[in-house]
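With one protein chain removed, the remaining protein chains of the complex are shown where they sit.
Naming follows writing order (A, B, C, D and E), and every chain is counted from residue 1.
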Amino acid sequence: MRYVDEFRDAEKARALSARIASLCEPGRHYKFMEVCGGHTHTIYKHGLEDYLPETIELVHGPGCPVCVIPMGRVDDSIYIARQPDVLMTSFGDMMRVPGGNGSFFDSNAEGTNIKMVYSPLDSLKIARQNPDQRVVFMAIGFETTAPSTAMTILRAAAEGLENFSVFCNHVTIIPAIKAILDSPDLRLDGFIGPGHVSTVIGCRPYEFITTDYHKPIVVAGFEPLDILQSIYMLMLQLSEGRCEVENQYSRVVPWDGNLVALKAITETMELRPYFEWRGLGFISQSAMQVKEKYARFDAERIFNMPGLRVADPKACQCGEVLKGVLKPWECKVFGTACTPETPIGTCMVSPEGACAAYYNFGRFTRQRVKEATAVATTEASKV
Amino acid sequence: MRYVDEFRDAEKARALSARIASLCEPGRHYKFMEVCGGHTHTIYKHGLEDYLPETIELVHGPGCPVCVIPMGRVDDSIYIARQPDVLMTSFGDMMRVPGGNGSFFDSNAEGTNIKMVYSPLDSLKIARQNPDQRVVFMAIGFETTAPSTAMTILRAAAEGLENFSVFCNHVTIIPAIKAILDSPDLRLDGFIGPGHVSTVIGCRPYEFITTDYHKPIVVAGFEPLDILQSIYMLMLQLSEGRCEVENQYSRVVPWDGNLVALKAITETMELRPYFEWRGLGFISQSAMQVKEKYARFDAERIFNMPGLRVADPKACQCGEVLKGVLKPWECKVFGTACTPETPIGTCMVSPEGACAAYYNFGRFTRQRVKEATAVATTEASKV
Amino acid sequence: MCLGIPGEIIEILHDKPDLAMVDVSGVRRAINIGLLEDDPPVPGDWILIHVGFALSKIDEGEAKAALEFLEGIGQAYADEIAALLESSID
Amino acid sequence: MCLGIPGEIIEILHDKPDLAMVDVSGVRRAINIGLLEDDPPVPGDWILIHVGFALSKIDEGEAKAALEFLEGIGQAYADEIAALLESSID
Amino acid sequence: MSGVPESSGVQEHPTDQPPAANWVEEAMAEHHATEHELVPTPGTRHASREQQVLDRIDKARRRRPKMKEQRITSSHGAGGKATHTLIEAIFAPAFSNPLLDKMEDSAALTVGDARLAFTTDSYVVSPIFFPGGNIGDLAVNGTVNDLSVAGATPLYLSAGFILEEGFPVADLQRIVDSMAAAAAAAGVQIVTGDTKVVQRGKADGCYINTSGVGVREHSTDFGVDQVKPGDVVIVSGPIGDHGVTVMLARGELDIMSDITSDTAAVNGLVARLLAGTNGVRAMRDATRGGVATILNEVAKGANVAVVVNEAAVPVRTEVRGASELLGIDPLYVACEGRIVVIVAGDCADEALAAMRSHPLGEQAAVIGKVVDDPPGLVLLNTTFGGTRIVDLLVGDPLPRIC
Partner (left out) sequence: MSGVPESSGVQEHPTDQPPAANWVEEAMAEHHATEHELVPTPGTRHASREQQVLDRIDKARRRRPKMKEQRITSSHGAGGKATHTLIEAIFAPAFSNPLLDKMEDSAALTVGDARLAFTTDSYVVSPIFFPGGNIGDLAVNGTVNDLSVAGATPLYLSAGFILEEGFPVADLQRIVDSMAAAAAAAGVQIVTGDTKVVQRGKADGCYINTSGVGVREHSTDFGVDQVKPGDVVIVSGPIGDHGVTVMLARGELDIMSDITSDTAAVNGLVARLLAGTNGVRAMRDATRGGVATILNEVAKGANVAVVVNEAAVPVRTEVRGASELLGIDPLYVACEGRIVVIVAGDCADEALAAMRSHPLGEQAAVIGKVVDDPPGLVLLNTTFGGTRIVDLLVGDPLPRIC
């Protein structure tokens, strides 16, 4: 696959890996946060950490848009889905995320009709095909996805569709990064910036990280070489004493973002005063809501949801895990109250979250896995 | 079972049979019509003809309320059932009766929702339980069943039910008998009168049969001894030169009928100018429709049915078979165009109809069946 | 025409006086007795049931008379058969 | 975050000009290109697809530059390894 | 309103000749096409016109049955004529092989030296729970029974579940526990299984398929083709309990009763029977379609007549009451723990004695006899002393009003 396979080349990875190792100051431990869930996925899927020296640690950030949706919003979605004649749509990723009373799958088992769609536009098609149903698109995602929702609202408005609305759960990444940066016990050395968010917002919004917090950030692509190169670029900045916003992903990310996309968002949505993030609590101005002008497409205005919050236990320590202060197993509720089947915090929702990964495979050290695969490779090559 | 088993006693049947035989004039052939499908069923179910001499023949009349419903009315019912949000109810017997495009079963296979009910009142319950459905009771039956429909309409009116109506296909027996009597080639010697119709209309309406047409009639019960006794009473009238309306079924049928039931019918229904009978054509004033006063419960007024007729082939000769003029196999379409799977005339709809019975078992003479069972009984008694 | 089955009134449902619980050989159903309002049945009465309605009361006396007639014919028949057999023995 | 996949524009659907047929390794889907209206893509262009929308055009020059950089590093690494091996043979 | 109209009489409809239905037109075309068949060919033996009509019907009947419907209807699942047509028109010709063509309750296989029986059934009963059982024990017993009536000892069962999204786990647990108990009671093991989940609205809670393997230890083969004139027909107990129970359990008829399903595994009963007599010709469990359907299959399969003595057929009082009220005939109502046995006439006593010695056969009764003529028919000597033909049912036994 063009623009994919070239960036998965093991040969080049080995070279980068050597460069990175050569940049490590002896005795120093590095922690970089990959903000984005997509990066976490790439790192996991390709086993990228095998290319990093033990002294470089990657911290998985809050950038998985389904993982951060709090239980109360899942419950509100189910509340809407239970209203008469409602057909709800959402992305496949949302289906298994538990609310206070189970997930969308559980809710469907009790009679709601929540369907997966590949694109928000598919919800419009469903709405046209089912004029007697009220189709509600449960929208999630960061700035990457918000333009698609915005375009969908604009299209619905242009068509005058009357049985379509959006339950808007779009979140913005900058306030989440800021919340982490504001923590007094922060132990991060730099950020791998979210490449696809940046196609929309560009690279400028990260400048405060370098100017106000003096941490380097490299906006990175999603192939493993992209990430490895970004780490190399971060290490280079650190070793050279620089602290800049750099764009590793220049083949896709324009420095100024996508103005058409930003316009579509600004036309249809506005910032909320605050929004709850699973495991992180309330973060001000960290999410979007539908503007008054498009009120007729706003499920929050159409359906009178209870809007009840579901309390996370006080012991929940996602914030600390995200900041790299605590190991997953050090969280008080890890493995007892908080498990992959019943995740309380954001790090437990996706199997790639730090806590879920540790829960499932904590007993198998990376070293043990590497030895096993090395043995197998050696022996298999004999075959 | 009380009032049932006593009237199924073989001992008494043998005695009656001997009496009947003794009343036969040598060389004379007798034909009696049992008007009622219920009687046909009893005769068939209990093998009653084994008790009759060969010179007494029973002709199965037009009194099976589902068999006489013409294809057009079945099609109209299906048309109604296909309208949005319609839930139709009817009796089990109707489900298999074919219209021009198949039966209710076929129609359900294509998506309609036609449910069987035991009682018209059950349709009201269904209407209450499904306020978003338009429940239409497809009513069939002679005067026996019409009061139940009438009471159901009155109950719906009293409750102010807004999602219930009746597609009225009630027919009246007297015009059908008259149509048969009016035939120039009539070959009947008397009538076994419909016992359960008579619980409602009483015995007086049959008087014209004796006064105008000089044929005896005995209103009969539904156990085999009831029918055998009625035949005995008919034979006795013939042998004594009498011609009267007699009531064999006096334990159930009052001479004057059921005035409450008649009042309920008159309150809610009125005669139609004419109505089509399957295989018999149009008979004037032979069916009921809902009165203007109860228009809101009249499916014929609510739904704008096409009311198309489906033509019976000209060759159809049900009238002649019913009057005893033709044997089933003498009908031109018998066994080719008209079969039990695709019945054109009324005599082919129910397996007990003259044509269907002959189609299925014509090759097995009653004599052959009797011999077979006699052998088995003799041999079995040795066991 | 139309299937009619005898059943015994077990109980008039006092909350719904036009309904009676009726027993048919050990199975029970609530039956509408509104068509018998001129002469309402009581527990122990037998009625004729059609599509959930009681169409008429069953007259025990008439039933008995009918059976007696049938038994009479049966007896006469038996006597004749006996006489016939006797005569053929002779 | 958020899954983005490169695809090649095969055809602009002229009846629906904000839709383009896009090929991803032999499978095809109509993708909304409305977000690229400032610089509309043409057949042969590569775009980044996210939830049915084209988020940006892929810049071939930048991609080439990135790969050249990586190859440069790779070459340097290979040279070093070779040098290392040579030195150890010596 | 007295029912007497002022004037009456058959008359023509005032409008033009209406169109005929498609099927009527097709049927009439066929009619005209075959009409010439009735003209006696010179030189051939002259048959009466009646005989010619009968011959034509016979000829049509011998043709491979065709599905006239374009869509599956509920009748195709009722076990009567439509089910037989579906099987004969679609399944039998496509899958035809000597083992299948026997159309027995289970296939008689031979693998190496092992004589096996193999059978399958899916269970879709509604409601899933009913007095006397549930879909789970029904599924185990039904397949055990199809093996047993082939004279096989049931050994191993498979269990395939199709679950509807939303089905309560507690209900599934109850069903599974019933299956385990039924398997233990019948002495069989469930050794392989499968579970599928379908979307809400694509099933009815829970469907179960069980297939079963048994060993045929008797050297004789049982089967309908072994039946001969002179044999007698035995049923193992009162008929119709299961069918009436389920019909009433649906609640739509509002009829109350204390009837419970007869669901049970009959392998013990069959073992007792086979130990007690060598005269068994054929056995079937009288499920969907009831005893009448089984006997029609026997009559047709063995080309004999079966004569049943109505008064001898055991039917519980309540089953009779419900049947009279609904206008249905217990002979067509399903049992799930009753078997019909055809046994050589001179072995009837020992067969009956053997069956009656088993709890499930306490009320076993000889209900009829096999004779040679008229072949293919089931005849009934009625309680009333008359006779009639007991045909295959056209559809389900539906509640009737007339």
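FYI, contacts are C-beta pairs under 8 Å (C-beta built on N, C-alpha and C of every residue); 3 or more make two chains touch, one makes a residue touch a chain.
All figures in this text were calculated on a predicted structure; none of them were measured in a lab.
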Q) Hey, which of A:S22, A:T211 or A:T266 is the one touching the hidden chain? A) A:T266
**Q.** Selected from A:R14, A:K31 or A:R82 as touching the chain missing from the view
**A.** A:R14
(Q) Contact with the hidden chain only, please: which chain A residues? (A) 1, 4, 8-10, 13-14, 37-38, 41, 44-51, 64-66, 71-72, 91-93, 95-96, 98-102, 105-106, 108-110, 116-118, 122, 141, 143, 145, 172-175, 178-179, 182, 197, 200-201, 204-205, 208, 224, 262, 265-266, 269-271, 274, 276, 280-286, 308-313, 315, 319, 327, 329-330, 332-342, 344, 351, 359-364, 366, 368-373, 375-377, 379-380, 383
Q) For chain E, which residues reach the chain that was dropped from this view? A) 67, 69-78, 83, 86-87, 90-91, 94-95, 97, 99-100, 106-107, 109, 111-114, 116, 118-124, 155-156, 158-170, 172-173, 176-177, 179-180, 183, 189-199, 201-204, 207, 209, 211, 213, 215
(Q) Contact with the hidden chain only, please: which chain B residues? (A) 108-111
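Just so we're on the same page, only the chains that are shown with their structure count from here on.
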Q) Counting one step per pair of touching chains, how few steps separate chain C from chain E? A) 1
**Q.** Farthest-lying chain, centroid of Cα atoms versus that of chain E
**A.** D
**Q.** Chain pair whose interface holds the most contacting C-beta pairs
**A.** B-E
**Q.** Centroid-based (C-alpha) most distant chain relative to chain C
**A.** D
Q) So which chain ends up closest to the centre of the protein, judged by Cα positions averaged per chain? A) E
**Q.** Averaged-CA centre spacing for the pair chain E and chain A, given as whole angstrom
**A.** 60
Q. Per the centroid of Cα atoms for each chain, what is the distance between chain A and chain D, given in Å?
A. 22
**Q.** Inter-centroid spacing, chain B versus chain A (mean Cα positions, whole Å)
**A.** 73
(Q) Quick check on chain E: which residues sit in contact with 2+ other chains? (A) 253-254, 320-321, 324, 327, 400-402
Q: Going through chain A residue by residue, note those that touch at least 2 other chains and give them in order.
A: none
Q. Considering every pair of chains, which are in touch?
A. A-D, A-E, B-C, B-E, C-E
